[in-house]
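With one protein chain removed, the remaining protein chains of the complex are shown where they sit.
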Amino acid sequence: MEIGIIGATGYGGAELFRLLHNHPEVKNVKLYSSTQSGEFFQEIYSHVNNKNYTLQELNPEEMKQQLDIIFLATPAGVSSELTPQLLGGKGKVIDLSGDLRLKDRETYNKWYKNTAAGEEVIEQSVYGLPEWNKEAIQSASVIANPGCYPTAVLLGLGPVVSKQWADPERLIIDAKSGISGAGKKASEVTHFANTQENFRIYKVNQHQHIPEIEQQLMHWDTDIEPVTFSTHLVPMTRGIMSTIYVDLKGSHTLDELIQLYEEAYEQEPFVRIRKAGEFPCTRDVYASNYCDIGLALDDRTGRLTIVSVIDNLMKGAASQALQNMNLAVGVEETTGLNHIPVYP
Amino acid sequence: MEIGIIGATGYGGAELFRLLHNHPEVKNVKLYSSTQSGEFFQEIYSHVNNKNYTLQELNPEEMKQQLDIIFLATPAGVSSELTPQLLGGKGKVIDLSGDLRLKDRETYNKWYKNTAAGEEVIEQSVYGLPEWNKEAIQSASVIANPGCYPTAVLLGLGPVVSKQWADPERLIIDAKSGISGAGKKASEVTHFANTQENFRIYKVNQHQHIPEIEQQLMHWDTDIEPVTFSTHLVPMTRGIMSTIYVDLKGSHTLDELIQLYEEAYEQEPFVRIRKAGEFPCTRDVYASNYCDIGLALDDRTGRLTIVSVIDNLMKGAASQALQNMNLAVGVEETTGLNHIPVYP
Amino acid sequence: MEIGIIGATGYGGAELFRLLHNHPEVKNVKLYSSTQSGEFFQEIYSHVNNKNYTLQELNPEEMKQQLDIIFLATPAGVSSELTPQLLGGKGKVIDLSGDLRLKDRETYNKWYKNTAAGEEVIEQSVYGLPEWNKEAIQSASVIANPGCYPTAVLLGLGPVVSKQWADPERLIIDAKSGISGAGKKASEVTHFANTQENFRIYKVNQHQHIPEIEQQLMHWDTDIEPVTFSTHLVPMTRGIMSTIYVDLKGSHTLDELIQLYEEAYEQEPFVRIRKAGEFPCTRDVYASNYCDIGLALDDRTGRLTIVSVIDNLMKGAASQALQNMNLAVGVEETTGLNHIPVYP
Partner (left out) sequence: MEIGIIGATGYGGAELFRLLHNHPEVKNVKLYSSTQSGEFFQEIYSHVNNKNYTLQELNPEEMKQQLDIIFLATPAGVSSELTPQLLGGKGKVIDLSGDLRLKDRETYNKWYKNTAAGEEVIEQSVYGLPEWNKEAIQSASVIANPGCYPTAVLLGLGPVVSKQWADPERLIIDAKSGISGAGKKASEVTHFANTQENFRIYKVNQHQHIPEIEQQLMHWDTDIEPVTFSTHLVPMTRGIMSTIYVDLKGSHTLDELIQLYEEAYEQEPFVRIRKAGEFPCTRDVYASNYCDIGLALDDRTGRLTIVSVIDNLMKGAASQALQNMNLAVGVEETTGLNHIPVYP
């Protein structure tokens, strides 16, 4: 296969490059950058020191004829423009940005403070959460790779919401992320001295991943009301934990709940359910495509706590995009992704 | 004043020592340790290299005659035994452990998995949250210094719960702490390689600070039901953030809420309320006695989010104990505590 | 005393502000900024939330009449221009930048790639290393506060070089610093994801502190040849360690060497010498004005290893500037500086 990455200089693109480099079915990876074309990739990323990759200028016409898969790892607003130009040829498009995820264009405009993509491409695009949307992904020509937070949240809530066991008016999600989620650009927030030995909350009630989460939840349970979703920055580079608080509609035991989750993900190679009393930490999935989930049921309140962890750059971005690629091109879903997490 | 610290070798004791060293009204600080008496303090803490303090053996009879204030910075179970022996002399006792905080002995037994202190000393002891209990503290002979999490949570919830604006059945508290809260003892959890680049949840629904929080909340609003309280370990040394989710009973604007908080803490030198749209981070209170609070009201859900931060070793332990000491001996509340947080 | 800080928005200025706030002889601190005048200081530093300080525009004419001490915490090139305008009034100037440290203007031009200050102000300025230059500091009207690295290196080398026990051709200094040394400005290097879990070397053989170190070494021993000086970035915010390798000219025991150091710093309140076999770590001096020094003598090679640690923002910048202020205005040297380091 011939693969292209547009926006290869960001963290998502660099991770994709790393993963594709070891993917047995990939013959050639081409890197594109609108701002740094002509440079060597290793001038930007010194850890790939011995690889002679030149960043190329975009040429949609040529790309769509030559490439089997085109990944877009670009900032918001780019792929809504670019995707239509890349379709209609041989290649499929997998978009890592938020541009093609929301079906309702007004919602996009409001939360992203930007103009939504055209109706046609939005209609065409399939939400790339493989554990819940596998068939559609397999036949899609455009895949909207989920956001990092939504991946952790939706895998955590999927079983209990799709079963309609959760009180739809009382979902509270407290999410925590490593700094790499803020991207490669230097800023006051990402300055080491502002981040280390610090824990902060940001975009309270205003994170653009809220409508993405709600769209899928409503797909599972039409009664879902707006959720409370808070995001925090952890002084670490990678990793997301979502701690999710659910009021159950009926009465269920913890064993029942764990069984519900185990059955929901029985066929899924990348979701691991912890046994009662055990909870994952973000290190458990470091540099891997896993999502680990633990559950607790509080006798005193009757409330369910769901703990879901991913690596935000992997299952939250690049490795999930590769999982989508595997499905889209018809190779075994785990190809090139079967790593044990890096520990310690 | 002559001051004694029992359990001076732990983090709480060492912080007390540091603060008392610069307190203008303190003449002499004596350090006691049951396990390391005879050693020089600087053999344990090399940062106090030039101070010649020897750890002394406990002698309650002598201590209660000589010392004005005796701090207990000991593990659970110690001060319930020791406090009665230290009373009846000249000195007042300030206990940093959880032994004397819970009025209900059965509740202590259950959550601490330990035997509660005697009824008499529990009755005598006053809960040392100065912002809400100042008068009682001023005349107390035994002060139970609050736990680190309860300090952040109760200062965050006090105004809205005491006003009975909060739905008493729906309090959800998601708390995050730096590692120093786990104490000085080396363990698998505190190993650097298990902590750095890691975020974990622990003691889900089982933290011993839950009954302490509920006891005070019920004091403010007798309708309070069991709360959901989750604790997480952040890869940092100091700092606690509590993100608290409140369903309001009536309808209030954010401005009203901020005003409620500003008025509640108007006279309090160590609580700072942020203006609308701003939220504190843990660095904002590093190595200080401040508790900073920010508020958000979500238009979509009507839910209030309270963000409250402290330094767990300071306002969550040692500096709050000093604030209690100031009140108990009748010096200005801010004496020796008026530091600007250390930043960066 | 009335004090002014020019360049209050950088880390050095903010630390000065924190220290001056608790200095018993300081009545009033005025903050100046050429780029952010008119703003509230707490808009830039949220940890000083309750202090209503407005950043003022510079007015040298007025400042030099009103202020007792004017600190310059400005980038290279500013104080060489500004200092002459601030002299001749009531106030003394303490410059935290590198502009007034080098007596040789050509050397400055070469290493700073900038134009040196005028001869007159350079001649007037006194190198503010109190442990080795106290008398001159006491009567100076302009004090050049030493660089962070030179402070650690020179306090470490002072006794052995001034005694001329060191082989002057073979000094090798391997220095390591926390990130705050790179300043407040966001950049690729200070991005958390580039710094955490990373250790890097920078400016190899080219650091502008090299001539400052050599100037003082040559003052002690005119035979000193150019030194090897390497600087590394440690994934932490504060702290410098200099590991210094010295070939001794004659034969000395470790005890003799330790005695030499103890005697050299006997009267110095802020230098602490470790006993044989013990070495300081950077935490030992965190947020304090101490410089801790340990020594090792290798039987096998005869080589002396000197380990010297400081807090780069404190003894390496702000608290040393305050020490210089105390000396210059004639109050007790330790006033407002007598803190125990913050640990952990």
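Letters A, B and C name the chains as they come in the text, with residue numbers starting at 1 for each one.
As a convention for this text, a residue touches a chain if its C-beta (ideal position, glycine included) is under 8 Å from a C-beta of that chain, and two chains touch if they have at least 3 such contacts.
Since the model is a prediction, treat every value here as computed from it, not as a measurement.
Engineer: Could you run through the displayed chains and say which ones the absent chain touches?
Structural biologist: A, B, C
Engineer: From the listed residues B:35, B:139 or B:187, report the one that touches the chain absent from this view.
Structural biologist: Only one listed residue reaches the unshown chain, and that is B:187.
Engineer: For the chain not shown, which residue from C:102, C:117, C:166 or C:236 touches it across the whole complex?
Structural biologist: That would be C:236, which touches the missing chain.
Engineer: For chain A, enumerate the residues touching the unshown chain of the complex.
Structural biologist: Within chain A, the residues touching the omitted chain are 11, 14, 17-18, 21-22, 45-51, 180, 196-197, 237-238, 272, 274, 278, 280-281, 283-288, 290, 292, 338-344.
Engineer: Quickly run down the residues of chain B that touch the omitted chain.
Structural biologist: 11, 179-180, 184, 186-188, 190-193, 195-197, 235-237
Engineer: For chain C, which residues reach the chain that was dropped from this view?
Structural biologist: Residue positions of chain C that touch the missing chain: 170, 172, 174, 176, 178, 193-194, 196-202, 204-205, 225-228, 230, 232, 234-239, 241, 243, 245, 279, 281-283, 286, 294, 296, 298-301, 303, 305, 307, 309, 344.
Convention: only the chains that are shown with their structure count from here on.
Engineer: So which chains count as neighbours of both chain A and chain B?
Structural biologist: Chains touching both chain A and chain B: C.
Engineer: Check the residue numbers that chain A and chain C use where they touch, and answer same if over half are used by both copies, otherwise different.
Structural biologist: Same, since over half the interface numbering is common to both chains.
Engineer: Please work out the Cα centroid separation of chain A and chain B, and write it as a whole number of Å.
Structural biologist: Each chain's C-alpha centroid was found; their separation is 39 Å.
Engineer: Can you tell me which residues of chain A touch two or more of the remaining chains?
Structural biologist: 193, 196-197, 235-237
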